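For this view, one protein chain was removed and the others were kept in their places.
The block that comes next holds chain A.
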Amino acid sequence: MKETPLSNCERRFLLRAIEEKKITFGTDYGCCIVELGKTRVLGQVSCELVSPKLNRATEGILFFNLELSQMAAPAFEPGRQSDLLVKLNRLLERCLRNSKCIDTESLCVVAGEKVWQIRVDLHLLNHDGNIIDAASIAAIVALCHFRRPDVSVQGDEVTLYTPEERDPVPLSIHHMPICVSFAFFQQGTYLLVDPNEREERVMDGLLVIAMNKHREICTIQSSGGIMLLKDQVLRCSKIAGVKVMEITELIQKALENDQKVRKEGGKFGFAESIANQRITAFKMEKAPIDTSDVEEKAEEIISEAEPPSEVDYLYSFLNIFLKDAPIVLSDSEEEEMIILEPDKNPKKIRTQTISATQEKAPSKKSVKKRRKKRATN
């Protein structure tokens, strides 16, 4: 008998089980998008010269900010996500700041006066579980990719070079801590690495281990009230070690590729990472536009257009009140005068009409011309 064919959906589902990890870079330094399966995080690093904190006068300032965009999940409304947001931000800070992966002493320019403030903004674009892993990878990749402007200090003078004058300098990074999450089911019997959103919803507890490729644990956090035995935690740390090695390799490769492309002058940025074969993606090259006839079109439109009705409105407004009586509108503050007809000064309507005429001040000349025409008509 013939073999039952595998349907396309089943095929896709099975291939997706071997999740896709992808890192793409943007055109400016420090911008990257990390995809872990379907979870997508955008990271951007920026820098600024500020005065240092009082108790740390020789160290630069690091600032991390993870935002759960409303695009990521319909439940992420501005007021409603504070618990999860605080938890994720705190974990990220502990992982990156307390592990001292960035050398903050090198960010000092003038001790006590000017230091670099490095700001890492992470935006969650699609929530399919395991935000913390994707966010930590995005943060470390963006920091490795970032180049800050070059500074030189000569005595009291500090010169900040623009990217055109001198090549920007990379940050000094000691090691790359990466978070790995484990979800536990049935009181610790089953564990799942890198849980997706559905799995996260039904899990008993979560264990997050942040490690670098030298097998040093930077952060451990266990939440959800799961009670773990010592050997379970050790087993998890071994698995984390293996995973971190492969992720670090992936990061290094991606960074090297990007650097090579930039050096050779090839095209880089998000435009190049859009796959050509996908049916949902489409590209169009530069399109020249013929604008030689815009002049004639514009002239036609202007000549056919009626005079702005504001003038008629103003005129009829004045007519109602004045009934052809003459006004001289003048203000001590404004120097220009609009003389409609000589002689009278009705103070009553001056405030109302002056505000209208002040708007008309630039096209005053045309207003006057038109009025004269109508007077003769």
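Quick note on the criterion: a contact is a pair of C-beta atoms (placed from the backbone, for glycine too) under 8 Å apart; a residue touches a chain by one contact, two chains touch by 3 or more; residues count from 1.
In this text, contacts and distances are computed from a predicted model.
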Assuming one chain is omitted from the figure, identify its UniProt name from "Exosome complex component RRP46", "Nuclear transport factor 2 like export factor 2", "Solute carrier family 38 member 9" or "Phospholipid-transporting ATPase".
"Exosome complex component RRP46"
Out of A:Ser69, A:Asn89 or A:Ser222, which residue would touch the omitted chain in the full complex?
A:Ser69
Chain A residues touching the chain left out here are 26-28, 31, 33, 38, 40, 42, 44, 46, 67, 69-74, 119, 121, 123, 125-128, 269-271, 274, 278-295, 297-299, 301-302
